[in-house]
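Structure in structure tokens, see below.
Of the protein chains in this complex, all but one are displayed in their positions.
Labels A and B are assigned to the chains in the order they are written; within every chain, residues are numbered from 1.
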Amino acid sequence: MADTGRYKDLTFWVLLLLIFGLLPLVKTSSYQLMLANHILIWGMFALAFNMLFGVTGMLSFGQALYYGLGAYSVGMMVKYLGQSWFLPGIGLGLLLAALLSVLVGLLIIRVSGVFFTVLTLAFGQLAWQITFRWYHFTGGDDGIQGIIPPGILSDRTVYYYFTFAVVVMSIWFMRRLARSPLGLTLRCIRQNPERVHFLGRSVRLNQLGIYMISSILSALAGSLMAGVDYSIHTNMLYWTTSGEVILMSVLGGIGQSFGPFIGAAVIIIIEDVVGARTEYWSLIIGIIMMVMVILFPRGLVGEFRALRSRLRSLTVQKRG
Amino acid sequence: MDPSFIIAQLISGLTMATLLFLVASGLTLIFGVGNVFNFAHGSFYMLGAYLAYQTVSSWHTNFWVATFAAALGAGILGMMAEFLFLRRIYGRSEEGGFQILLTYSFILVIDDLVKLVWGTEYKSLLRPAGFSGSVHVGGLTIPTYNLAIIAIGLIVVVLAWLILSRTRPGRIARATAIDREMMNAMGVNVPFTMTLVFGIATALGGFAGALAAPLRSVTPGAGIEVIIDSLIVVVIGGMGNFWGAWLGALILGEVNAFAVALVPEWASVFSYLVMVLTLIFKPEGLFAARGVRKV
Partner (left out) sequence: MLRHKYVVVILVVLLALFQVPFSLGADEKIIKIGAIYPMTGRPGLYGLDSVDAAEMAMEEINSKGGVAGYKLELLNTDSKLKPDYSVRVAKRYIDEDKVHFLFGVVSSGVGLAVTEVSKQNKKIFIGTDHASTRLTVDALQPYYFRVSNNTFQSMAAGALYLKELKQTKPWETLAYIGPDYAYGHDQWDELKYNLDRFGVKYKVVGEYWPKLSAPDYTPFITSIMNDKPDILVSGFWGGDTVAFIKQAQPYGLFEKTLYFHPDAGGNYELMSATGSELPLGLVLGARHHLNWPETELNRTYVDKFYKRTGRYPSYAAEGAYAGIYAIAQAVEKVGNPNDTEALVKALEGMKIKLPEDPEGFTSYIDPATHQIVQVQAIGETIANDKFPPAKRMLGNWKVYKAEDLLPPKEYIEMKRKK
């Protein structure tokens, strides 16, 4: 089973590197570059969320808080101090995300299940409300525009490869983490927290650790996004953004290594295709989500794998 | 601040609180008693408002009939949603997560359906006959409809409390939420109970929507707007605890009312702050009995 796991991982890695790596060379418009860039970033965001929900079972409806934090760290640094502070802004975002996630985590990881979810929602909305109304400082509903990365990064293709590199490294890190002792402990916690506790491991500390890591990576995603659109908006902190990343994970397959990334790609492409043709995109996305949750809870990737092993076992039976 | 102003703010806080409570009551029922998180609760609130509007507009009934029709309609639609969709995910591991996702998708679908049927223009519902004026008590002006709402809110909370704690069906509903298998083993028709409770919860939501409609505009997107506030009330008051929800709403309403009077610049942040503080110090809610802190 471990072998096939690594095999599937390899397929994904190859596809990821080929498709996204070569895109700038084969694209026919810079819109496609922006689309691919969005997919990379949302994909990373969804995978970061998946570490919390898919691996640990903690459903956070507030990851938008960190995503927005990362975006606003960059945006505000550039707005007040200038273009050259773009990269330090990313660093600041990571630092603030680490600090905030520890503080918030200590407060909310004391509870589980739906209570945890509701708390994450509360904190997320609190952050949104403050940013939205403190518009003299943050720009509020106007957002912040003109966030152009400095130096060679101001070229869209160069920035694309920069994002690509960061995202690839982050995904690699997350994969390693999932297979590390920490990852194993977290999966055990999800199944039976009491037992883990009796085994002498601190449930809370582990959960806090993963919450921190997930949040830091979410912030990184937000920071990168600021440099793609050249603008940010308080919408990035709103609970529906948290909802989108959850949707992407569910669609792709929670807990299925690269599922969320694929979910992100599918959602973004559908959004663009469907949004262009009909005003009833809400209905369509809602129906898709319902179908996924009821009939295909393992997500696209999970169901695809299940289908494949089923077909395989059928052919084996036939032979034997 | 002179005393008559304080009383005026107290009463307006109470009005606000009762509306909050009424909207949240259905969520308290389904979440606290039914153990199902219905993210789309706000959408049933919105449906109630539209159904009430349509009843008056098509059959020219009086307001109270329309409100009843709205509650009935929302209840039936809720039961259909539970029977056709929600039921399929009971018993799954991570059920809570899937509930949230499925009911979130309901929000998306219902929003567009409302737009398809009624369009995007704002609809309007008038206050019921006899309740469009106000009473004057010692220098204070209080709209009679507001008083009616406060009274209705109290009736709902008392009825709910009585039914849930003193009657057999109420106790069965509560027990089913805690342990479905056990209740099944004891001969209770669990699926039917769940559907019924869900229907009553959505009916409450629709009822609140119809009641609130004369005070607000009936617009698409209303579902998303109220769900967060309802959630805050339920969480502060404690899941499944109607008195808790009522008191929680009261706290929120009054905090808001006085924040508006004293620190108008920051009033909008207050309700989130109250929620966060409650959740930090007493995560199971201010008035809940069972604790939820884990290992």
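Operating definition for what follows: contacts are C-beta pairs under 8 Å (C-beta built on N, C-alpha and C of every residue); 3 or more make two chains touch, one makes a residue touch a chain.
These numbers come from a predicted model, not from an experiment.
Across the entire complex, the residue among B:260, B:273 or B:286 in touch with the chain not shown is B:260.
Of the options B:15, B:67, B:176 or B:241, the residue whose C-beta touches the omitted chain is B:15. Per the touch definition above, the residue from B:174, B:216 or B:282 contacting the chain not shown is B:216. By the touch definition given at the top, subunit B reaches the unshown chain through residues 5, 8-9, 11-13, 15-16, 19-20, 111-112, 115, 119-124, 126, 132-134, 141, 143-146, 212, 214-217, 219-221, 224-226, 229, 253, 256-258, 260-261, 264-265, 267-268. Residue positions on subunit A in contact with the hidden chain: 29-32, 34-35, 38, 129, 132-133, 135, 139-143, 145-146, 225, 229-231, 233-236, 271-272, 274-284, 287-288, 291, 295-296, 310, in rising order.
Methods note: only the chains that are shown with their structure count from here on.
For subunit A in complex with subunit B, the residues that touch the partner chain are 53, 57, 59, 61, 107-108, 110-115, 117-119, 121-123, 125-126, 129-130, 133, 193-194, 197, 203, 239-240, 243, 246-247, 250, 254, 280, 282-283, 285-287, 289-290, 293-294, 297.
Only residues 31, 37, 85, 88-89, 92, 94, 96-98, 100-102, 104-109, 111-113, 115-116, 224, 228, 231-232, 235, 268-269, 272-273, 275-276, 279-280, 283-284, 292-295 of subunit B touch subunit A when the two sit together in their complex.
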